[in-house]
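Sharing a structure below in structure tokens format, with a few things to ask.
Not every chain is included here, but those present sit where they belong.
Going by the order they are written in, the chains are A, B, C and D; count residues from 1 in each one.
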Amino acid sequence: MRTIAVIHGPNLNLLGSRNPDVYGSLTMEQINGKIDCRAKELKISARIRQFNSEGEIIDAIHSSAGCAGMVINPGAYTHYSIAIRDAIEAVQIPAVEVHLSNIHAREQFRSTSVIAPVCKGQISGLGWRGYLLALEYLAAAGDE
Amino acid sequence: MRTIAVIHGPNLNLLGSRNPDVYGSLTMEQINGKIDCRAKELKISARIRQFNSEGEIIDAIHSSAGCAGMVINPGAYTHYSIAIRDAIEAVQIPAVEVHLSNIHAREQFRSTSVIAPVCKGQISGLGWRGYLLALEYLAAAGDE
Amino acid sequence: MRTIAVIHGPNLNLLGSRNPDVYGSLTMEQINGKIDCRAKELKISARIRQFNSEGEIIDAIHSSAGCAGMVINPGAYTHYSIAIRDAIEAVQIPAVEVHLSNIHAREQFRSTSVIAPVCKGQISGLGWRGYLLALEYLAAAGDE
Amino acid sequence: MRTIAVIHGPNLNLLGSRNPDVYGSLTMEQINGKIDCRAKELKISARIRQFNSEGEIIDAIHSSAGCAGMVINPGAYTHYSIAIRDAIEAVQIPAVEVHLSNIHAREQFRSTSVIAPVCKGQISGLGWRGYLLALEYLAAAGDE
């Protein structure tokens, strides 16, 4: 069974209580439950982790080198962590960047992703469903 | 049965022959076939149209006012058509912006969308599957 | 009797329903009624048209070459249509640019008009009354 | 009878002799005569003043707090006086910014107004008639 790494970035552990108008009312655990559930339907395994530290995210990406793909929500690091960008590029597995909120409809600085250029693609603004769609894409694309 | 408007922007009628490395090898008709197919599975109706003219795209958006949602690939207009942006904002139905290629990994000017801020969200870089994922999102979100 | 061309740009056909806080609650037809009414008072004829297409607006400007003046609300094209700018400059009749909303109090990109430099002047933020004031100016200035 | 404050900014006391191609050949006194005349027709009272000093303009705005509206031509202060902007915002009466010349057709730095965002709207390029149109707007809008 193929494994897809799912990596949540900084502050996502506060989901549910943090600004529900922007990020939705589900907790990270509830979203993870939905991810696991969809993974089962897709007959893949999801390895889900959350980190506040940039360095730990880089480590986690390195340790995903053998996975069939990666779903990553880099949170605020999206906008400046070239180190995370380089890590994704280095491991050479297909990655999809996911954002719960529509980063193009918020502060100007949130509309730029330094990470997207090394990913397969980006899904933003579709809430927790974005994670499921990314999983679905990676599962399907991997089948070809 | 709810209808989702699917609007392809300029030059997408050339899909298949145009730069297959970037846009994939399927023709627009083949992609439309897949969209119709997925729509059936989702028990919705997809109203698919393609236009090269900005004005006709605006008309098409206006005429989608009664739909349950809209999937729009504005093509090159993504980067400057504030008129299309205003049209989407005016009709007040949930819209998802889709791009076949990863617009964040190409020329600098392609990474800015003047349209995304008025959409629910954006999917880019996931090829023709992006359309299906957008449909799926709109169908599911509409069910809540 | 002198004729003044009145040209409404993209999305103005949706007036009344679109974002009434910004654009007011009158429909385009109601505004046109007020324009016709004021034109009569001023003893001029108003030739009123609306287009969503940039190309049709250019055609309409060309066909206004014989008019005594032009009132134009270029809508979103205000911010990028150098083609409309060139058309106005080419026909060489006095033009007044009108905006219902105060374009200087909204998103940054709306505060720039590529069209204003070739017009006689600009009126923004005064709602539908802006059209009547523009008519009045053109009628009076033409009398000198 | 309602009062409308009319405030002329710096250098407007030189009207008539200063650069007539840009600003017209009427003196400030002649323009004030026309303003008074139109005010009478509109059955309002115009309180007209001119200042070269930014501080005095701020004082004048504060002292207009009880007026039904304000017509202000901030002259060169348009482009940098955030202090005048704040004064207008603070007094909370409807204001219309007026410019004799088309500020969008001159040096680049003249096309930006730091004041317009707190006004109801802006009229530029319509010469001394701009003042009359602004008065007319404030009188009519106040009648609603």
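Following the convention adopted for this analysis, a residue touches a chain if its C-beta (ideal position, glycine included) is under 8 Å from a C-beta of that chain, and two chains touch if they have at least 3 such contacts.
Values in this document were obtained by computation on a predicted structure and should not be read as measured data.
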*Total copy count of the complex, if 4 are in place?*
12
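The criterion applied here is as follows: only the chains that are shown with their structure count from here on.
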*How many angstrom lie between the CA centroids of subunit A and subunit B, rounded to a whole number?*
23
*Out of subunit C, which residues touch more than one other chain, so two or more?*
none
_Going by the touch rule set out above, what shape does the chain contact graph take here: line, ring, star, complete or other?_
line
*Of all residues in subunit B, those that touch subunit A in their complex*: 96, 102, 104-105, 111-113, 116-127, 129-130, 133, 136-137, 140-141
*Can you list the residues on subunit B that touch subunit C in the complex?*
53-56, 58-59, 62, 80-83, 85-87, 89-91, 114
*asked:* Applying the document's contact rule, which stretches of subunit C touch subunit B when the two form their complex?
replied: 9-11, 13-14, 17-19, 51-56, 75-77, 79-80, 109
